[in-house]
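I'd like to ask you about the structure that follows.
Note that one protein chain is taken out, while the other chains of the complex remain in position.
Which chain is which? They are A, B, C and D, in the order written, and residues in each are numbered from 1.
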């Protein structure tokens, strides 16, 4: 589920910043604590071994190694640079994902007005169009979002959910190509609209096409999601980034030990722990957003979107055929 | 309220830069002074304790700690890098927000011309369409902007403001789903336009659709705002940034103390204070813009936009049905 | 006035680079010389005081201060980072401004062809449409560009310039809301086009709407400019940047003095002067572009755009109703 | 073939990061191992020569050289900066490429509905339109993708693949200009649609134009690809980047040797090896994406796209003329 905190920051003052910093769900703390714990255990284990178990000579070798690592650590690995560019890239991709998810309002408003008629038959038609569009969305999201897949493991479960009828299921299953199958309900929408035009429920080709445009826009968003799924960010890119961060902190386990002849031995590597929180938090932004349809706290809730589209779409089209409020002069009338 | 300073900078010379730097409202000074004061008090308290209250040994330990912090401060925490990318990201998001707010001119100009008729009835119709669009905007902004919520705490207050009638309120309240409710006035607009087309006030389907397009564009902007509200920037991202800045300056309290054996003890940490102003000002840009509909000096004034749309929309549609100026040869006529 | 130098760089060789570097109008030299002079005077005054007027002890204190400043100068103030991101942001905004200014070609070409008729009456109509669109542009630019405001200090001056008639002025003045007033000429355009359609000068609703689209696009650009003017870049952002640069070079006045025990005293701080030119030039890019409608050398010439639109628009619409060249086989005909 | 790993990262936890890091196909390991091996061999050869073969004086010269290189290595060559910007640029270009490839769904759905008729003749027509669009795609991709060129070395091979008939081939070969030839099948599509409109298979000009729009969008994508091919990134840019990385690591062969009087000689240059992996992996992202239609693991599979378009397009248009599912009340009906 996405984590909302907009109200916390309606004023940017110290209080709201503090409230923001100490949230738990979807937070840096939740994302980092386990790894930080593991890192600390490793660090202190090495520290104890170094201080108490190693012979003088071995300590000396350790010193050599640690000094060598520390010398090159910052200059060899441009951590902040890589993260800056990568997070920038991933967050833009996440925004595109978000826009691809699809909201049914436009389509519903278009058919509520332009598909005329107050009969039960036209109401059935309007509701069916909404159902088909949500069905397309569900078919697509099942294949790219684990959340939706878990909710609808088989096509049959869509019947129980009221998104599909037995008859429609059979027709879908006749289509061998999975990718084609996604768009069959969209084809039904086109056909139903075309017939409605022929029966005069839609008064012109122009308005027919305006409704079709809305369903097409919805469908394009879903097609974008499929493309994102088919061709993800080239593997090397996230690998380089994630690897770099891990190597960096693995090396810190040795390079940031307080050596015998260090003049500032304070036992606890406070700065490196801070650094760990900052960088692991930063990389976490990238990891969580790389697959926005996953199951992280901040991932997009596809099931919620499906339900919302169904409820909202049905509610809007049921307004169709009802009279508008009576017109009257407004209070600013001169 | 937004802070305008465009006139100050019509020439980029030293004078205009100075005028720009010493404004107060929405300024870096206003944003930073309190935190800077708190930081300075903390700094000098520690300074006094260090200089006068600590024993020699404790001073030594303090020196160790401060040196350790200072050593890693710059290299461990890539403050400027993170801020650069984050502010860049937030300011782009703010621009999108701004474009979503919606200005009624296009819609008003379209109905002023294409919805023909000089009768009182058509005037009522035109004014009602404007009212409905502003109503939609107000319904949406009430739920995402604290300013608007404070002005219209309950739906009933919209009646007093002339945006809603009792009849319409009852209809709205019949819709259970809040999200659907936003768009009901848009549906009324569509219906009214469709009826106007049937009565011949609009001369063709094509022009009908052009008017609808304008109200749809307006509505899309509002839908974008709702999406921004529903899925904010993933929490980890601002947390990492805001935390990093605070940790940085907390550490500076110790690391930037003038130590006993420092060769440049000047008592007042001028450079760190400058650094504080610069970085806290920079992060302030991000904090203020992260929720552009909040109550900061630089946040967008939603109530002003609502009023402006109502006034401007009514004024434009009231031009409808009035004759244009008499045509004549212009002075460049050869 | 904008500064054109495209021809200088049609080949990227040393000669063209040198020609580019030594231009004066709109150049870094013109932008920087005065401030550099002031800075140098300050620097050498301090230098002289330090070398000849200070006692030994005071020199020592000065040394301490200068060393302290120098130590933190680079690491405390991430000048290049902030400038990089800010200039990037400002230059993108400047490009959007530029696109909002509006060129009349599209509108003029559309009415030249689709608004048929060779009578004087249709010619008057076409020319009036052009005049109204330029009038809208002038009304808007008067309120956001100092250049245009100076040329047209009062609405009456527009009559002398041939952009407005007495009758039209009176109608405009009846509109109380300034923002609404901008768009009244656009409303007249719509009305005139609608009437031309009714009289058959335009042969279909579709073509009518195509012409309207062009005037709408023009108007949108102007509305964008008004929005840019109403909500500028949040004040904190430019303040942070401009302040940082000034603080930086103020500190340099002390930190970059050649101290007594410096081993490379060369009297003239060549490097800091270079640095001054580079950074002040860079920040100048941002200062000049922050208000693109101001009066800097590189600002957009609004008055030129208004004149050009009037001349070019009139010339194009006067082609309307004239016969096209006689058709014939081209020389590639086989 | 593109490498999909989306499922691995549906949760961003340590396990999924590890799974991500240790993939082979399209991975950093596969990309880097050979070059790393070569580099290591060179490094250790030099190391052995330095340690055992050089005289004392020559060692001294070597030390001088290594120290000199090391001193300037980091500051002279801004590797991470250049890579950050370049990878950013290349990955955006890759995204545009990807969008240009073209998916046939929109076109197929449009003709399935708007090109009416259940006769065999109309089915032939619909299938032919699909075939022509895929043919255009194939003609274009043959000239810019090695993969497709290998599959269809001569135009004749397209006949065997069922994309072309002998008659069509002869007509294509009559067109001398290669660039024009690409678009001839698009012209046939336009003509066939126009005739279908005349015969009444398409019910209005408006719907005719909607279908044409879809084929135009498809064609524009391909035209973009041709432009990308014709004008690649200016050669200097990738040269600078690739050269810089190679020079950097060539210099490291000397500068990162453990010198005699080094206090941390650990024989294996662990840090430089890590650095090699990180930077070579990063530059690999750029190298692989610079020509997205090449034959790397992560390149776009053009042949797959062609097949998919043919299968999916045919399947969708064959739905044309078939009845839609029977309408009925949905389970949410109140």
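Here is the rule we use: a residue touches a chain if its C-beta (ideal position, glycine included) is under 8 Å from a C-beta of that chain, and two chains touch if they have at least 3 such contacts.
Since we're looking at a predicted model, the values are computed, not measured.
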Residue among D:33, D:98 or D:194 touching the omitted chain: D:194
Residues in chain D touching the chain absent from view: 31, 34-35, 64-65, 67-69, 71-73, 75-78, 81-82, 84-85, 88-89, 121, 124-125, 127-128, 131, 144, 146, 162, 165, 167-168, 171, 175-177, 179-180, 183-184, 186-188, 190-192, 194-195, 205-206, 209, 212, 216, 219-220, 223, 227, 229-232, 234-240, 242-244, 246-247, 251, 284, 287-288, 290-291, 293-296, 310, 314
Chain not shown, touching residues in chain C: 2-7, 9-12, 14, 17, 20-21, 23, 25-28, 31, 74, 79-81, 84, 87-88, 91, 94, 98, 103, 105-106, 109, 112-114, 203-204, 206-207, 210, 263-266, 270-272, 274-275, 277-278, 281-282, 284-285, 288-289, 298, 300, 308, 311-312, 315-316, 319, 324-333
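Criterion: only the chains that are shown with their structure count from here on.
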Each chain counted as touching chain B and chain C at once: none
Chain A on chain C, rotation in degrees - Cα superposition, rounded to nearest 5: 145
Centroid distance [mean C-alpha coordinates] between chain B and chain A, Å: 24
Per-residue multi-chain contacts in chain D, two or more chains: none
Pairs of chains satisfying the touch condition: A-B, A-D, B-C
